[in-house]
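With one protein chain held back, the other chains of the complex are shown just where they sit.
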Amino acid sequence: MIRVLLFGRLRDVAGWRETAIEPAPASLAALKGLIAERWPDLSEALAGPGVQAAVNRGLVRGDAVLAAGAEVAFMPPMSGG
Amino acid sequence: MIRVLLFGRLRDVAGWRETAIEPAPASLAALKGLIAERWPDLSEALAGPGVQAAVNRGLVRGDAVLAAGAEVAFMPPMSGG
Amino acid sequence: MITLTDQAFDPGAALTAFSAGRSESGAVASFLGLARGEAGQSTALELEAWPEFTAPEIEKMAQSARQRFALHDVAVIHRVGEIAPGEAIVMVMTAAAHRREAFEACDYLMDYLKSRAPLWKKEHGPAGARWVEPTARDLADLERWGS
Partner (left out) sequence: MITLTDQAFDPGAALTAFSAGRSESGAVASFLGLARGEAGQSTALELEAWPEFTAPEIEKMAQSARQRFALHDVAVIHRVGEIAPGEAIVMVMTAAAHRREAFEACDYLMDYLKSRAPLWKKEHGPAGARWVEPTARDLADLERWGS
């Protein structure tokens, strides 16, 4: 099982903030494939400019291995201040 | 009669802060000549870098006519903040 | 010190606390970001954070500023949740020996917070709500720092 978290407009697009996926996909790429099947609107939004992914609270670029229990967050462009 | 005001280190050099000069010198240049006679140390300090003069609270460069009752201030380099 | 809070805070009290007892820091710069009403077009801001990630990321930025500008101290307070026009959103304070370092560190931190802090801002108004993203100017500002 892995947990997936969404922030900002990604949450509005998907209609959820957090979900658990079982069985765990083996990689970030596999997770994205699964998202494309289940939530095509979210999948499109994830491909937009400036969307970043974090695995276990560390930003990742490209693909990453997902261990069981991993926490994956997808974050649209950040805007503090 | 004119009034002369000194600020900062010029006051320490001259040993006074304000004085009246009677009869009134006709110009800033004439006033400086008079200062050179009476207060040679101050005269030397006035020639130092960054010393500015104000006549009736307006900064002047070069010479300026002094009317009776004029207020002349000599100011060393400014240092606020 | 990094503070994320869902309560309104008093910028003056924060500045008094930050600047008290500093006899070797000649310079304290601060920046305070307030929610603009946009003449009625913005009725509230909603700031979303992921506290367990947002606070450590801002702490990293603050430590980067501290080293780069030889700061004596740095503090960031960031509101989260719903914010009314005129209320403080963010406050950055920097203390240094001289003013240039204090100013530049404050400027640098604000540029980073605007485009790199894990926060998401939604503006609510009469015409609905929209997510705010960094502007071209925000991104250009960030590029000044060369990273």
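We call the chains A, B and C, going by the order they appear; numbering starts again at 1 in every chain.
Keep this in mind: a contact is a pair of C-beta atoms (placed from the backbone, for glycine too) under 8 Å apart; a residue touches a chain by one contact, two chains touch by 3 or more.
This structure is a prediction, so every number in the text was calculated from the model and none was measured.
Within the full complex, the chain left out of the display contacts the shown chains B, C.
Contact with the chain that does not appear here is found for just one residue of C:Ile2, C:Ala49, C:Ala65 or C:Ala88, C:Ala88. Residue-wise, the contact with the chain that is not shown comes from C:Gly26, picked out of C:Gly26, C:Gly81 or C:Gly125. By the touch definition given at the top, chain C reaches the unshown chain through residues 10-17, 19, 21-39, 85-86, 88, 97-100, 102-103, 106-107, 110, 137, 141.
Panel shows chain B; residues 5, 7-9, 12, 50, 54, 57, 73, 75-81 of it touch the chain omitted from the view.
Criterion: only the chains that are shown with their structure count from here on.
With chains reduced to the mean position of their C-alpha atoms, the one farthest from chain C is B. Separation between the centroids of chain B and chain C, computed from CA atoms only, is 49 Å. Once the centre of each chain is set as its mean CA position, chain A and chain C turn out to be 27 Å apart.
Here the spacing of chain A and chain B, counted between their Cα centres, is 74 Å. Contacts with at least two other chains are made by no residue of chain A. Residues of chain C in contact with two or more other chains: none.
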